[in-house]
Each structure stands twice: as structure tokens, then as C-alpha cells.
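Removed from the display is one protein chain of the complex; every other protein chain stays in position.
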Amino acid sequence: MRIYMGLFAQQHRGQESAGITVTDGEMLTSHVGMGLVSEVFSPEILAGLRGKGGIGHNRYSTTGSSRCCNAQPLLEEYIGGQVAVAHNGNLINANVLRNHYESRGHIFHTSTDTEVIIHLLAAHHLSKSDPLVEALQHLQGAYSLLFLFNDRIEAARDPWGWRPLVLGKTEEGYDCVASETVALDVIGARFVREVEPGEVVTINDQGVQTRRFADHQRPAHCIFEHIYFANPSSKLFGQTVQLVRERLGEKMAAESPVDADYVIPMPDSGRSAAMGYARASGIELREGIVPNRYVGRTFIQPTQRQRDSAVQLKLNAVSEIIAGKRIVVVDDSIVRGTTTRGKMVQLRKAGAKEIHLRISCPPIRHACYFGIDFPDPSKLIATDRTVDQIRQYLGVDSLHYLSLEGMLSCVNRPADHYCTACFNGDYRIEVERPVTKLGLERHQLRIFN
Amino acid sequence: MRIYMGLFAQQHRGQESAGITVTDGEMLTSHVGMGLVSEVFSPEILAGLRGKGGIGHNRYSTTGSSRCCNAQPLLEEYIGGQVAVAHNGNLINANVLRNHYESRGHIFHTSTDTEVIIHLLAAHHLSKSDPLVEALQHLQGAYSLLFLFNDRIEAARDPWGWRPLVLGKTEEGYDCVASETVALDVIGARFVREVEPGEVVTINDQGVQTRRFADHQRPAHCIFEHIYFANPSSKLFGQTVQLVRERLGEKMAAESPVDADYVIPMPDSGRSAAMGYARASGIELREGIVPNRYVGRTFIQPTQRQRDSAVQLKLNAVSEIIAGKRIVVVDDSIVRGTTTRGKMVQLRKAGAKEIHLRISCPPIRHACYFGIDFPDPSKLIATDRTVDQIRQYLGVDSLHYLSLEGMLSCVNRPADHYCTACFNGDYRIEVERPVTKLGLERHQLRIFN
Amino acid sequence: MRIYMGLFAQQHRGQESAGITVTDGEMLTSHVGMGLVSEVFSPEILAGLRGKGGIGHNRYSTTGSSRCCNAQPLLEEYIGGQVAVAHNGNLINANVLRNHYESRGHIFHTSTDTEVIIHLLAAHHLSKSDPLVEALQHLQGAYSLLFLFNDRIEAARDPWGWRPLVLGKTEEGYDCVASETVALDVIGARFVREVEPGEVVTINDQGVQTRRFADHQRPAHCIFEHIYFANPSSKLFGQTVQLVRERLGEKMAAESPVDADYVIPMPDSGRSAAMGYARASGIELREGIVPNRYVGRTFIQPTQRQRDSAVQLKLNAVSEIIAGKRIVVVDDSIVRGTTTRGKMVQLRKAGAKEIHLRISCPPIRHACYFGIDFPDPSKLIATDRTVDQIRQYLGVDSLHYLSLEGMLSCVNRPADHYCTACFNGDYRIEVERPVTKLGLERHQLRIFN
Partner (left out) sequence: MRIYMGLFAQQHRGQESAGITVTDGEMLTSHVGMGLVSEVFSPEILAGLRGKGGIGHNRYSTTGSSRCCNAQPLLEEYIGGQVAVAHNGNLINANVLRNHYESRGHIFHTSTDTEVIIHLLAAHHLSKSDPLVEALQHLQGAYSLLFLFNDRIEAARDPWGWRPLVLGKTEEGYDCVASETVALDVIGARFVREVEPGEVVTINDQGVQTRRFADHQRPAHCIFEHIYFANPSSKLFGQTVQLVRERLGEKMAAESPVDADYVIPMPDSGRSAAMGYARASGIELREGIVPNRYVGRTFIQPTQRQRDSAVQLKLNAVSEIIAGKRIVVVDDSIVRGTTTRGKMVQLRKAGAKEIHLRISCPPIRHACYFGIDFPDPSKLIATDRTVDQIRQYLGVDSLHYLSLEGMLSCVNRPADHYCTACFNGDYRIEVERPVTKLGLERHQLRIFN
């Protein structure tokens, strides 16, 4: 139940599939399925997943097909016995490793980059020192990994710390580990510390032990976790997300002041930054856009000619607030631009006199090879457009993206401790392009007694 | 598709069942089912519901069993042919009428108060003047009704105007009618006017005709629609809901100022009022509570000992904002009090130094017989407790309910044009108690060519 | 559970929908659904249907839409309280009665002929003598009816005895009633007697009481129950179905001998008659056609050009038995002729040298208004074709239909005690055509403590 609640709290990190694997000390039992946590697990299924420890996973992926067998945790048997792996991040040398093992006669049954990790583990099984450490040393890229063996969990984080991974302790004294602190909160566990980049943590009946598998590196924390991906109430890379987002809004107000009547947050993504913008600018905050909470995945898409209605179904502008006003609309980011454009059209229809759009990060112009599933750069609106061209496309009166420096001034670790590659193409480790993305895996949580 | 989108936009008015009935000019076709609009209708089902006009309904009910046959529109055949009815409101003389017809040999197959309306219609079928008008004159209580006949829609609203009902016109020139203007918005229709209390409107191939079935009365608009029930972006009884709610917050700040660090809205119900409170008080607004958007109805409830986690799953307090602070928490209403208490416990755990709870309406102490589904008064926390007792129960430092006068000062029609019976027991029409509630029916929408 | 098992055993009488209503002495509880008994009821649903007595129903219908609200038992409330009705048969004066009640202001919510029965019951509620008897006296047509009231079951059978209805007693002493004795068998009840035509039987805590509502008539038992519809192991109109069918086969052998190598039964419908034919003719019986038991309703139909395969999927001819042989194929009846033709094509492909088709009833040429759902006479192959034309259409070497006299010689009641209207148009009661069939309802079962 704890794993279930933890996955539930981290549902925002992946909605494609969910899974839980538990151990009773002798055997691993697993259940995975396509869909949301609340859809994949029934009370009967959860009842069959009792054990002394376990791991779970929410997956979000566009590459790899929607095959059920790509769902995680990935449960395999090798000479060391059974092992289940949950993987958040993306390996950039998965193809090289896969080719290596295929050439030695190994076979693969998923299209994920996670499967090679188990082959590495099996290959180093007879190592005299530490098979897991040796296996990890072959991995290149972003990964927060949870391994479940019969008698223990091993939690590892890549040497650059791209993705978050935190340790907690429940009131009853169980040690646990999760992607985000929000998962600790819901199970009533307190945050102990981050798993450090390059660290492996073992959790078993004896408690928590630690060892390192890599030297300290300059970190490359994914700043987009703060901008968009993580839960606002989580504490990430040493800071609470909500506070960072408010600061981003304040910074925007300083960088790009405007004479306007209201600040309007884009629900729910722009809410925190809008609050910061309003506070710093002194412009009144108004809830000018109302979301429909019942839009579900089974919703029937209207036909092409009813497309404007589609955005309308998700968001409704309050014309009595907006009509005739000069408004500052605050959102977190623009990816393809089509949805944003639909929203701007709607605000115009509601009578907005001037629309000043403020985005709390720089233009996204480069691919991410480290775990955020952006579309191909050719589909990013900012790739080959100037800000003014984007402004025209969106039909707004002014458009400001927060500057890279501005953004980095809102987080409290040194600027070069973050990965900002999607904004400036500055990849921390060399990526041979094209990397065929094998699938992006997200999030883990575990409890161990 | 328009009816579908309209129902979808009004999903907040009822989640138990949904239905659509259409006419092709010769026959009515219907589909109803338990669940959300997006669950009840598939593309195949919608494709089978084409016609020249139709009506739809979202139902929310606690009385009447969850039998599929209680779902609306209620489709019946009588001497006048087929008719489908969608009913928002609650009749207080349904039992009297039902007994009358049963004693004349009529039979009933639902437990809803709506079914008697069709018996009335059948009884007056041979009336020389106007069968529908004569039928409506026998109804006591709150009702916004849509009747679908083969050749027309008739939309009627009770003489007191308890529930909203609005006329619109699409860009293509189709007339339509809905409970809330938000339904007009999503189908790209403009708001024309309210259906007046005591008015019947006919929509058919010739357009819109009107007639009255009752003299003008002093209205009894349900003020709880503004407080809680309606969509914030809807225009209701002459005012946009969102603006009324902000004003309620401002009024609370005036009635009950407090020295505090932050105003924290309870998401999503207290958001508008909190904004008003912050604006009027000058206290900074902070997003201190983060909701989990993925809580669905299939979510597995934790066991009793994990109950605190349940609230935790839905809302997560941002301790870094709240810890050590004096906070004003703004919400719209308190019904049973248990959920509110859970939230307050959570805020304390997150470190709140002082909690000042502000509720944007007076204490709810009386039953509603006119369409809002409050629990039995014995289960309302305010029925036999003073405000201070409630404050102690909730564990907050101060608690203020907006005064009746304060509340009424925020709406722009005369104070005695609203029904406030749930707050002060002042029922506009006499209710012989106990009224066995036969079921509360909600919301309609229709389009006609 | 007994009702469930009884319905299950009578699944052959109706596969469109199924339902059970029970009483706990104070209130009726019902569950109905579309589909097979095993699909409609889950263990949870059955657990919620406990009571001291109850009735069930399998429905098969082509008229009336597949609306869930047409499923039976039909549960209604009238001045006498709640009543549920399960109806097997077809009323021919349902339209007249419906018009009568509609003109008096009554409303209808199903398209079934069953609903008028409850209106009749309500109309005679204040009768000093016996409301149920008075209501039944207005019905014209075929009906075996079960009524469930809070305190009793009433079982009635039309004065002509068209459809079967039998009384049983379980080992524990519970009285029960069902369409066929096979339902008694599965619940371990013994057959007591038939409910007589024109009789009403009351089952309650005091046991079984009887009264008559009509004088004795010359019976009109549906002979097609013996030919095709009933379960072979049931005892019907005083005879076991299986034995009657064997006798039909023997009679065919006498009427239409043929020089052949093998008798081949059409599985499963012609099996009993084939055995009789083989026995009487001395020709060897061979299983030359093998059915596929896994053909389900969700089976995907092949495209038009793969139509021959469709029959092939259901039946496979054993060419090693059939090739080069002169075979007598025995089946129970031919309706449209298309399926039979497909089977004959297949036998030819398998190498049959001569095919002699023997059908154990006369050609079906007239509509049934009393409960068997034949297609419109214009679609019956025999309506306007001679036997030789049919033989040519089917592509067989000889074709013999059992004569009317031959058929009637196989049952042991006087020939004029059976309804043979579908064969010779001799309707026992006058039917004003066109009768709009309102829906054919099938089968009931009940248990009472």
C-alpha cells in the first residue's frame, strides 16, 4: 500500500504504465499494466503484492511501443537469481551496449534502454569485488535506478545527478527511497537526504549502507524539473519547487516589466510563477482562466472543425474579468506552440485588449537525451524562429522568455551545476547523434523493512 | 457532439450518470449510463445519436438508488407520443402527485420526482388550452426542465427561479438552452438571456417562442450556486460567479481582519475568495497547498489506520512556505467538517504557527429541499455547534464564517431575491416535513436546429 | 444462487438479457443486464440478491430495441406496492390495451408487451374479488407469467397452455416454478406437476395455493418447443423432449426411406432425430460433422468473400467418413435456408456422393404470434417455394420434410391440442394483422421459501 500511494503521488512523472514488484525474501512478485496507477491496481491485485519490500514505477515514454512488456519494473532472471529494475532517466550508450551483448548471443525482449542494465549486471556477476558497482560504471547518461533483489534494494544515481532520488524514513522506521519528496510525504515518511550522484545505497534488514561507484563530478541537475516537471511541493536539488517557481516569476517581472491591468496565471502550470510576477510587479493577480477538471483520457476528441472547442473544453476564459483589459499571462514553457496559440485565441475572444505573455524559462531549442521527452527539435517552435516570430505566431502583444542567467539566478546551486542543454545546447557529456532513443523511463519508489 | 460538449462542460453539476436524447423529427433515440460523460459516451454511441435536436443531462443524486433506470433524460411514451425530460432541481410535492396517480392506476418505474411530471403532461393532454402549461402549474419546488418532443424542445423554469437556465445562440444560428453559460461557451454559442422564472420557451424549426405559465413572483435564486456549485466562469443570476467569489473574499477581509503572514487558498474551492481576501487585506497570497490532479474515482481507499494519508494524497502542504507562519486559509464552505479537519491537521504537521480559517458563507444548518444535496442536518457540523465549538473541533486558531448580510452584499440583486434557507431556515415555500426526497436531478442542455 | 442456476439451465430460451428480482419480505431488489446469465451476474451481484424468494428471466427478442430497460423482470411500483413481472410468451392484444391506458393518461417506458400487464393489475387493484384474476382475464395470447410481490409469487399460465410452466419442490421443501423441468433438475428439485392452462398458483410462506381464472379450453401447446426450442432433457406437455425427437426421426424413416450408406446428424440440433432415423432404417449412424465448441458471440465475422469459411468455422465435415458416400443428413428445421445451404456445400466439398436431407417437421410458412421469434414470412424459404424448389436451392439429391400428421403422431396428446400455426396457418385465436410485435419475452423461474 505504501508503494501504491507513493506511485500515486508521483503520477505526474509518468502516465503510460505503472508497476510494482515486491519480494517476500525468497521470490519476486510483480504486477505491471498500461495506464494510471489507479487503473492498473485493484484492491485484489494489491493484496497479492504483500512482502517485506518492493519497488514501483510510473513510466512515461513516447519511444518504444506501448507494449505491456516495456512497462517497469523489468523483472528478469539471471545467474544471480531474480532481479527487478525501475529506471528513471535515459542512457546514451544503450545502443552500444546492446550491440555488444547481441553480438555475444544475448537476446532482448523490450525496446527500452533499461534492459541492458541487467545484462551488465549478469556479465559482472562473477566479479570478485562488486558486480553492481562494476555494472554501473559502464552506464553513460541520466539514471536513477532501483534494483530489487530477494534480500535487498539497491538504489543508484548517476554521477551527474541528472534526475532526483531521495532517501526517507517512515514513522515506523522503514527506510525508503523515491524520485520526489512528495512520495515520502504521502506515506508519512520524513526526508533524510538525497542519494548522492555516483552513490549506491543498499537497503535491507540491517538498514541502509552506502558505497560510491564513481568519483565526484560537477553535477548536471536537470533544471527543467524545477521549471515544469516536478511536483510543486517536492524538495529537489536542495530547494522546494514551488519557491523556485515563484522566484522565476519575480525575475520575469524584473526582466520584462509591463504596464498592465492584471496578471493571469495559466492553470495549473503558470500559477506559481504568476504569483511571483504579481508580487514583484505590483500588478493585481486575477483568476481569469478556469480549468475543467473532468477532462479525462477517454474524452472524445472533436472533429477538425471543432478544434477551437477542444481548448475551450479544457480552459474557459472569464470574459467579465478579461474583457477590455491589458493582461499579463504567465506560463511555464512553450514546446510546440499550438496549444499556447489556442489559449491566446480564446483570451482574445474573451475580449482581452492587450496580451503580454511571460514564459518562465528560455526558448527550448535542443533535444534532451537525459530523460525529458521533448519532441524532435524540428517540431519545437523556438528551434528556428526568433522570439518576435513566435510572438506573431501566437498573436500576442508582447512575449518575453526568462533569460538563461535570470533562470539560473533563481536556483541556489552554482549555475554550472545544472544541465541547461535544452536551452543552449550545452550537453554535459558528449552525445553521438543520432541517439536512437530507446525509451524514457521515469520514477521509482521503494520501502524496505 | 454539441450536446456532448455541453454536458462535458457542466460535468461539475452531476457525476452519477449522464444521458442524451435526440430527435430526428419522427422518433426519439436515447443513451444513458452511469458515470462521467466521458465514460458513458463512446464515438460509436455518439454517432448513433445524430438528429435535428436533442437534450442531455448529468445527474447527481444520493437518494434513489444508483439504478441505471433513474438516469436522465427520462424517455417515455404517452398518448401524445414520445417525450424525454431532463430535470434540474427538486419537487416538494412529488409524493402527493405520485400518490394521486398511483391511486388512479398509474404505475411508476423510477424513484425520481421527475417521473410525475410526465404523468401530469399525459393527464392534461386533452386540455384545450396548453397541456404543458397546465402540467407545470401543478409543480411545487425548484425545477429547470427540458422536454424533448419529436418536433420541438420546451424549456421551463420554476416561478421562483431557483436553478439557472439560459438561452444561447450558436454562430451557425442554432438556438440552445443550458443550465450554465459555460456550456454555451464551449460550443461557441453566445449568451442571449436567462429563461425567466415562470416562463416556457419553445425551440423548433421556426426559432424561439415564449409564453408564461405563472405570474411573476419574488425570486428565490439559490445563492449556494454562487458560493460553491456553479462553474466560476459562468454568468449566473446576472453575475459572473468568479467575481462574486472574489467579492466574498474581500467582504471576509473586512468582517474579520487578522494579522497574518500569508493568505493560503484551499485548492480549488477557495481560490477566488482567497484572492479577494488577499487583495482587500494586503496580506500576501501564497500557494501553500498543492493538489494531486490524478485522484480518480477508482482510487483504492487506504485502510482506517492510513486515513491521514488519504487527505495527504489529495493535497500536499508546502512546508517550506507554511512552516513557522501565521496563515489565513480561505475555503468556500464546511459541510460535515471531517475533510476540513483533515486538511487543518496537515497544515499543522507542515509547521503552520497560526491557522485562521475563513469560510465564504454562513454556517450551513438547514436542509435544502430545492436541489442541493446536503446530508441530513444531523450530520452538518454547524447544526448544533457554536462557531467556537467548530473552531475547537477543527483545531484552528480562529474561524470566521461570512455573515448572511455580508454574503448578500456581494450579489447585485435585492437580498430577498435569493434563497438562503440552508443558512437561516427561511424557506420561500412551505415544506411539509418530512419530505421524502425522491432524488435530486441536475442540469440540462440542448441544441435545436 | 438457485435462481441463478435455474436461469443458467434455461439459457437456451433467451440470450439477449437476464435478470433476477428478489424480495426480503419488505422490498424488492433487482439486477438486470444485457447478455448471458454468466455475464450479467458476478458473485458480488448475486450476494446482493439474497432474500426469501425471487424470480428470474432470460429474454430473447428481436423486436423492441436492445435497451437495458426492456430487460426483465420488469420492476414497477403501483398503488399496491412493488411488483416484478417475468413474461414468457407474446400478447396479441397488447397494443389495444396500451392504447386504452395511454388514452387514460398512463405512460409507458418500455417497448414490451409485458408492461401493460402491470397497468391491468393496477387498474383492478380495488376490485373486491381478485385483482390478479381480473387482470389476467383481459390478456389475449400466449403467456407464462411470474409475479413477485413482497410476500408471495403468483404464477399464471394462459388458458391455452401455449408455453410450458412447471411446479417443483426442492429437497429442502421449497416450492418453485420454472419454464422447463431442466431448471428443476439443476437445483435438485423434483417435478411436481404442470401449472395448468388457466390456473394461477400462489407460492408464499404457507406453501402453494391454486385458483383458476379461466374455464378449460382446448389446449394449444406449441409443438415447436418439442421440435427445436426446449432442452432435450426437459419434460414438456407430458413428454420428454429427447424421446419425442427420436420418434420424429423414426417417423421420417418410415415416411421417406432411402438407400444410403450413413445417417449423419447435424450437430447438435439433429442429433436425436438422426438416432431415431438410423434405428428405424437400419442405416449406420456416423458422426460425419464435427462442431467447434468455441464459437462465441465476440467472434469476428469474416468478410464477405470469406463467408464459406464462416460455416466452416462452426462445423467441420469429416471427409474420410463422407467422401464417396450416400448420406442421409438429419436436421430439425429450416428457417431462412441460407445456413443449411452453407452446410450442404461443405458436405459436397468433403466428397459426399449423394445427400438426402431429412427435416423433422413440416415446412415453416406462417408467422408465429405466440412467442417463437421467426423472421417475417417473406424471409422464410418455404413461404413461396415448393419442396422441390427448396431442394434445388440447397443442392441436395432429395429432401423430405416430415408430414404434419407424421409429426403429430409422435406426441401423445390429441392432435388438436397443439398449435401448428407456423406450419399450416391454423391460428387458435384470431389475430388481427398486422400485429406489431412488441417484443417476445421468454422464460421464468422462481424459488420461494
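For reference, chains read A, B and C in written order, and residue numbers begin at 1 within each chain.
In this section, a residue touches a chain if its C-beta (ideal position, glycine included) is under 8 Å from a C-beta of that chain, and two chains touch if they have at least 3 such contacts.
As the structure is a prediction and not an experimental result, all values here were calculated from the model.
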Looking at the whole complex, which visible chains does the left-out chain touch? A, C
One chain is left out of this view; which of A:125, A:169, A:293 or A:336 touches it in the full complex? A:125
Return the single residue from C:169, C:279, C:348 or C:413 that touches the missing chain. C:279
Please identify which residue in C:25, C:188, C:324 or C:414 touches the non-displayed chain. C:188
Listed residues C:313, C:335 or C:404, member touching the removed chain: C:313
Where the missing chain touches chain C, by residue: 1, 4-5, 8-9, 11-12, 15, 36-39, 41-43, 46, 182, 185-188, 231-233, 235, 240, 242-243, 246, 268, 271-272, 275, 279, 284-287, 290, 292-296, 298-300, 302-303, 306, 308-309, 312-313, 316-321
When the complex is taken as a whole, what residues of chain A touch the one chain not shown? 68-69, 74-79, 102-109, 118-119, 122-123, 125
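Keep this in mind: only the chains that are shown with their structure count from here on.
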Can you name the chains that touch chain B as well as chain C? none
Which one chain sits nearest the middle, judging by mean Cα positions? B
Applying the contact rule given earlier, which two chains have the most C-beta pairs between them? A-B
Relative to chain A, chain with the most remote C-alpha centre: C
In whole angstrom, how far does the Cα centroid of chain A sit from the Cα centroid of chain C? 61
When the centre of a chain is set as the mean of its C-alpha atoms, what distance in Å lies between chain A and chain B? 37
Give the residues of chain C that touch two or more other chains, as numbers and ranges in rising order. none
